[in-house]
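Structure, as structure tokens:
The full complex has more chains than appear here; those shown keep their coordinates.
Chain naming follows the written order as A and B, and within any one chain the residues start at number 1.
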Amino acid sequence: MEPQALKALLRAVESGQSSAEQAMEALADWPSQDLGHSQLDMQRSLRCGHPEVVYGAGKSPSELVDIARALHQAHGRLLVTRATDEGAAACLKALPECTWHQRARIITMGLPDPGEGEGQVLVLCAGTSDLPVAEEAWITARSMGAKAELVADVGVAGLHRILGQQDRLRAASAIVVVAGMEGALPSVVGGLVDRPVIAVPTSVGYGAAFGGVAALLGMLNSCASGVTVVNIDNGFGGGYAAAQINALASPPPS
Amino acid sequence: MEPQALKALLRAVESGQSSAEQAMEALADWPSQDLGHSQLDMQRSLRCGHPEVVYGAGKSPSELVDIARALHQAHGRLLVTRATDEGAAACLKALPECTWHQRARIITMGLPDPGEGEGQVLVLCAGTSDLPVAEEAWITARSMGAKAELVADVGVAGLHRILGQQDRLRAASAIVVVAGMEGALPSVVGGLVDRPVIAVPTSVGYGAAFGGVAALLGMLNSCASGVTVVNIDNGFGGGYAAAQINALASPPPS
């Protein structure tokens, strides 16, 4: 139940338009809805500003469909990350209004178009191979209500590519920087602008990249001030944090 | 040279009040000032909104004094982190207006009083032993112009302590959560509010805490959305990122 709906319900009780019993019934699945395998956190939207996001990995297709249907019903929108092909197929069949973003492995319902949304989140990625993670960040930020842009392949081995993006850097309220290998791009970006930089290490690389550990450590040790880091390949976390900051910078009309 | 000073200088040239030669001389140390052992980045304030912060570890007392004097002269304020006792003593002697925050190992000049500043940054710490890192975050945020508050010893083993802070949580524009051992506090905080949470793992703990690795991994894998992480014991990084976000949420009059 979205905060506005909850407030309307309580006001209806207050004004006598609705009885307490009717309100109780409407709140039957609140704050948790028990699906047997899952306890959906229906109060999260009230507490945290956004409905629960579904982590698709490790859930069976039928569990995923149950959860997706329940959350969409309650909130009118949906974000599933790390969906499997089977999970995505099941959702598309059961909930035809879903969109399946294959490269990012995301299922959405109610995602605004690119260019819509508030403020400005910028997602940069160092190499073409980092695109799946960068797209996860980009779609997540848009799904949280942010206007967001994605610029690919601006790694530090050809500095002129990132130096050519300084206008975009300064126009953003938060910047997500996605990089694998040595993960040096956030340090360079953090040294160029006074915007929050959220660094997302990827598992791109081989050998002593150790599945993203090299990039993760590089980002945690960035010599640029104010760089914060999320888990390896966690485009979702990067996009979410950027959208949270962006919302503070340009709050939607309440 | 602060942005305002640079703008004034250029306007003076534009209006003929100052010659190009005079301006060149005023800019002699710009964008870098060469101290032999160090190349001070005098342009950082313009690019990144704040002057260079000095990392005190690994510098001799005399190098530290040189750098502190040059930065204070250029910017009218100073922040040195990770100072040694020797470095602090040398600075206090050479620059008597310095303040030495021993628990946080920070030297400041021009630090606003607690309660001053813009917006609201909240620094939480899980245990008493995490206080040095939390204070580093707290002083850093204030030094960057944020109003900031520090609440200690609200770890998850006694949940009522953090549940009793929910008003403060909702009043903050950014929350720094400092914790050692298993580092679970950011997950709990991130599940309670819709504010950016910057998690700072500390090296508090023993054995399989591995000097903060357990807390770091816990925070990187937080099940709460939007938690971002900085390096182990990096109170500075947490406070800096929070202050950056806070400034976006409540921009100072330009």
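Just so it is clear, a contact is a pair of C-beta atoms (placed from the backbone, for glycine too) under 8 Å apart; a residue touches a chain by one contact, two chains touch by 3 or more.
These numbers were taken from a predicted model, which means no experiment stands behind them.
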The full assembly in this file, of which 2 identical chains are displayed, is built from a number of copies equal to 8
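Keep in mind that, in the parts below, only the chains that are shown with their structure count from here on.
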Rotational angle, Cα trace of chain A fitted to chain B, multiple of 5°: 180
How many angstrom lie between the centres of chain A and chain B, each centre taken as the mean Cα position? 27
Okay, in this complex, where on chain A does chain B touch? 44, 47-50, 53, 173-174, 190-196, 198, 216, 220-221, 225-232, 236-237, 240-241, 244-245, 248-249
